[in-house]
Every structure is written in C-alpha cells, then in structure tokens.
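With one protein chain withheld, the remaining protein chains of the complex are depicted in position.
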Amino acid sequence: MVESSWVRIGLRIVSGLVLAFLYLPLVILAIYAFNESRLMAWPPPGLTLHWFGDAAANPDIRAAFLNSIVAATAATSIALVLGTLASLAVQRYEFFGRDAIAFMLVLPIALPGVITGIALQTTFKTIGLNFGLMTIIVGHATFCVVVAYNNVVARLRRLPRTPEEASSDLGADTWVTFRRITMPGMRTALLSGALLAFALSFDEIIVTLFTAGAGTQTIPIWIFTAIQRPTELPVVNVVALVLVLLSVVPVYFAQRIGGEAASIAR
Amino acid sequence: MTAPGPSTETAAPPASRGRALARWLYGRSRTQLRLLLAAPLAWIVLVYLGSLVVLLLNAFWAKDAFTGNVAPFQWTLAAFEEIFGQEVYRTIAVRTVTIALLVTLTDALLAFPIAYYMARIASPRTRGILLIAVLMPLWAAYLVKIYAWRTILQGNGFLAWVLSPFGIHGPGLSSQPNAWLVLSYLWLPYMIVPIYAGLERIPGSLLEASSDLGAKAGVTFRRVILPLLVPALVAGSIFTFSLSLGDYIVPNLVSNAKFIGNVIYDNSALGNVPVAAAYSLLPIVIMVIYLFAARRLGAFESL
Partner (left out) sequence: MRRLTIPAALVTIGMVMAACGSTVPSGALTSLGDGEGQLNLIIWDGYAERGAVDKAYDWVTGFEKDTGCKVKTTPMTDSANGVQLLKSGQYDGGSFSGDATIRLMAAGDVAPVNVDLIPNYKDVFAGLKLKEFNSKGGVPYGTPHGRGPNLLMWNTDVVTAAPTTWDPIFEGGAAYKGKISIYDSSIYIADAALHLMTKQPDLKITNPYQLNDAQFAAAIDLLTKQRDNGAVYWGLLTDQVQSFASGDTVIGTTWPYQVNLLQGEKKKVKAVLPNEGSTGWSDTWMIYSHAAHPNCMYRWMNHMLSPQANAEATVWFGEAAVTQKACEFAETISPGHCAQQHASDEAYWDKIWYWTTPQADCADADAATTCKDQDAWVSAWTTLRGS
C-alpha cells in the first residue's frame, strides 16, 4: 500500500464519521420504536414495547407486506426476463441502435419518479385500466429492467465465448448451450440483479403512489398513509425497524454472491 | 439451410422441436436478434415511452378551470404560457438544479474517503462488513428515513437538544439547507458503491508506480486516481442528481420550499395535468442531456 499512515488514520476517522452520519437517523428511528409518546419529541419521555404488539396485530400491515412481496417478486421476474433478453441482444450482436437500447433502458430510472408516475397514471386512466396490484407491478418492472440488464451485461462482457463455441461444436443446439453453459455463468449476475430489483421494488414509493389506486397498499404506501395520521407514527417506526433488521439477510447474501462490487444501478 | 452437423463419430442427438427451431435460427442472426429484442423493446417503448408521450400530449391540451376536465385534442399552449410567463417557475428550476448539484458534490466528497478506505486499505473481511454496512441504510424505508430526519431537525428534536447547551437553536423545519442535508444523506450509498467499484478496478501497480516516481499522495490523487474515477463518479452522480432533481417528498417534509418535483406533483394532485406535463419537460430535457454527457464519459459501463 502506498498511503502514508497519516492518510490511513485520517481516512479511517472520516470513514467512521461518514458511517455515523449514515446510521444516526436509523438509531434515532430505533429508539423511537420504543417511544412511549405518540408525538416524536426528543428525548422520548419513556420506553415501551407496546407498539410492537400493535404492529403485529394490525391486519393492514400484513396485507401491505404481502402485496409488497408479491409485487416485488412479479416485477423482479419480469425484469429479469426482459433484462436478460436485452443484454443478450446488446452484448452478442451488432446492430443499428445498439447504444440507444442501454439509453432507453436507463431512462425509467434516470428520469424523476414523479414523471414516470404521473405518465403511467395518466396513461392507465386514459386506457381505462383498473388500478391495483397489476398496475403497480407494471410500473415497478419498468424501472427494474435496467437493474437486471446492467448486471447481466456486465457479466456477459466478462464471460468468454469459447465454452459456448465448444459446446456448439460438440453438437449442442442453441437452447442446450444457453441452458448448460451461458446460464450457469450468468447465475450470480442474475441473482444479484434479482436482489437489487427486489429491493428497489420493495422500497419504491413515488411511482407506486401514482399507480396503486385506492384499494391496494404496499408497505411503503402503508407507511406513507400511516405517517399522515399522528396516531400511527410509533407503529411506523416499529415497521421500519423490523424491515431494516430483516434486510440484513438479503444484503448479506447479495454480498456473498456479488463477490466483487455488485453494481448498484438503481 | 442445414447447420454444419456434428462430427460423424458421435451419435446424433435426438431430433426435437427445440432443436429444429435452433437449426432454423442458426445463421439467421437478424431473426435471433429480433426475437431477443421483441419483448424488452416492446415493453419499454409501449409501456414507458408510450406513457411519456401520453403525458406530454396532455401538456398541449386545454383544461376547464371550473370543472377541471381536460379536453383531449383541444390544442392550446396555455400550460406553456403559464410556465414561461410566471417568474416563479424559473426560480424553482434554478433552486432545484443548484441543490441537486450541491448534493452531488457533497455526496462525492463524503463518499470518496470511505470508498477509498474500503477499496484499498481495509482487509477483505472488513471490506465485506463495510459494504454491508453501507448498503443496509438503503433498505430502511425512504419515507421513514426522512421522518427520522424530521425528528432530528424539528424545534424540539435531537439537533435542538444537542445544540441547546450552546444556546444555538435547532434549524426547525422550514429552512432550505435541510433539503440539501437530507437529500445528501439519502443518496450517499448510491455514490459510495460506484466509487468503491471504480477504485477497486484501479490496479495497485499504477499507484505504486506513481509513488515510486516521487509523487506525493495529493498528486497521485489528482493525476492518477481522479481521472480514472471519472466514469464511476459520473455514474454515481446520475443517481444523486436525478433523484434530487425530481424529489418532492423531501422538500415538502423538511423545508418550506418548492422544488421542480413539487410543482409537478402539486399540479397533478390538483388535477392540473397540462401544467404538470409541461413542466415535466424541463427535468426530462435536463436528464437526457446529462445522460448523453454521462455516456460520453463512459459512465454507463460503471453503473
């Protein structure tokens, strides 16, 4: 290593401060999950576990959680399929407009969510679609495609073509080669893409607000409506805390699978 | 057209429809391409670009002030007259772009030290832990993080409590710098990871060579690391900039100011879709230009 020890100590301190900055609100959030009072004043007057009970008993939270899982799974699946198809096309073939594909795929994520949301909402209304879980999934899949695409394309770039060529030399047709040579090579890219897309869809609020309609709630929408009611704030903190704790698992797995830095294309 | 068959020594695999299809596709690379691209392209073009077109069409349609109904295909430039006629829309645009740039800069400055530490100094085990530590806040719900900041910044919040022994008041919830602070917080992980990835890709030999040739840390940073990091920096900035450009929830909750996202959202919430659509053109144009520039700088490979 080339850095002087001063630099290293300095970097260690600054990194620590940045991490503290990242976690301060989460710590405060965790403390508020135990806050006795409904209003979030500091310091909290007392601690209680009673909000956890309220959260567990709340049927809306369960329904919203289920909706979020279903929507995220469906959106991720669609995104994986579309993203893989697109990345195979872009990576393996030369054609006019190849650069435009990556550009178009990144647009749903690069343009502000409020625009995507209002565009989708206006279109769905014009067509006369019924808002609900389907419309949520359509919205989510649209911006999750690029996440899958980026991961797979990055991997395809690094995969050597020779095993595939050998495979077809040995008589395997396209599907067999794909299934037994290409796919295994892509597997970890697909998994990390899937995890990222899932996370993205699970936490998405802005586009979802526009595409959910009256009757359907995902967890972020539940949080959004609950936050507007002064009585539900402590329960919201509980839900958020539980979500963060639950998320350690997928993040850990993402790291194990990702190996080197997973691209965090959001 | 039959494919070049397998060598005659091995037995031919059983014929099947899949195999027949593969044989037919072989050599027809155009068709293969079309099949591959059909679904994703159809989705993006029909679902996404199509909705954008519908939205932008609304910008040219008339709206009745009293009933609030938008009359399709009644072309008018009223929405654009509103946007260009009133000074406030320019003020809001400038304010938003400025904050978005500030947030990007802040995040780059905050991200670099920790990304460098993770990439070049930390042991592999620490690196893994740090990466998890950096990614975890992303899983905390976006709204809840903002509300946590509200409790920190509000009149009787955490910050006020910390500062009160010094006689300084807390910032309260109506100052614009709050938005800069919270936005920088929210998107920081999106900047850390690409920079970390970019730093990891720099071969250690380059840095050693640089110091062998007598360059001090500052010079190495400026002349070796920074230029190589540009794609990663730009990739990270796509997120911090665009997410800040369009956000309306943060300015709403921690400040009193209106940003581009607020104008679009407020107008759509009030049923004024033409004005919302017309104003949406602004961030669309900005981001398209930004994306073109980003692609030039190679950011798309670092996403």
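Per-chain numbering from 1; labels A and B assigned in written order.
Definition applied: a residue touches a chain if its C-beta (ideal position, glycine included) is under 8 Å from a C-beta of that chain, and two chains touch if they have at least 3 such contacts.
On a predicted model such as this, the values are computed, not experimentally measured, just so you know.
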Identify the residue among B:P72, B:P177, B:G204 or B:G298 that touches the chain left out of the display. B:P72
Using the definition of touch stated at the top, determine which of A:D173, A:D203 or A:E232 touches the missing chain. A:E232
Pick out which of B:A42, B:V88, B:V162 or B:L206 touches the chain that's been left out of the picture. B:V88
Positions on chain B where the hidden chain makes contact: 63-72, 82, 86-89, 91-92, 150, 154-157, 172-174, 252, 256, 258, 262-263, 266-272
Suppose we count only contacts with the excluded chain; which residues of chain A make the list? 37-41, 121, 125-126, 128, 131, 213-215, 225, 227-232
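Rule of thumb we're sticking to: only the chains that are shown with their structure count from here on.
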Centre-to-centre distance between chain B and chain A (centres being mean Cα positions), rounded to whole Å: 13
Counting only contacts in the complex, chain B reaches chain A at residues 5-6, 10, 12-13, 18-19, 21-23, 25-26, 29, 32-33, 36-37, 39-41, 43-45, 47-52, 54-55, 58, 110-111, 113-114, 116-118, 120-121, 128, 130-145, 147-152, 154, 156-158, 160-161, 185, 188-190, 193-194, 196-197, 200, 204, 207-208, 210-211, 217, 220, 238-239, 242-243, 245-249, 260-261, 264-265, 268, 273, 276-277, 280, 283-284, 287, 290-291, 295, 300-303
Chain B contact footprint on chain A (complex, rising order): 1-4, 7-8, 10-12, 14-15, 18-19, 21-26, 28-29, 32, 40-43, 81-83, 85-86, 88-89, 93, 95, 99, 101-116, 118-123, 126, 138, 141-142, 145, 149-150, 154, 170-175, 199, 203, 205-206, 219-220, 223-224, 227, 233, 236-237, 239-240, 243-244, 247-248, 250-252, 254-255, 260-266
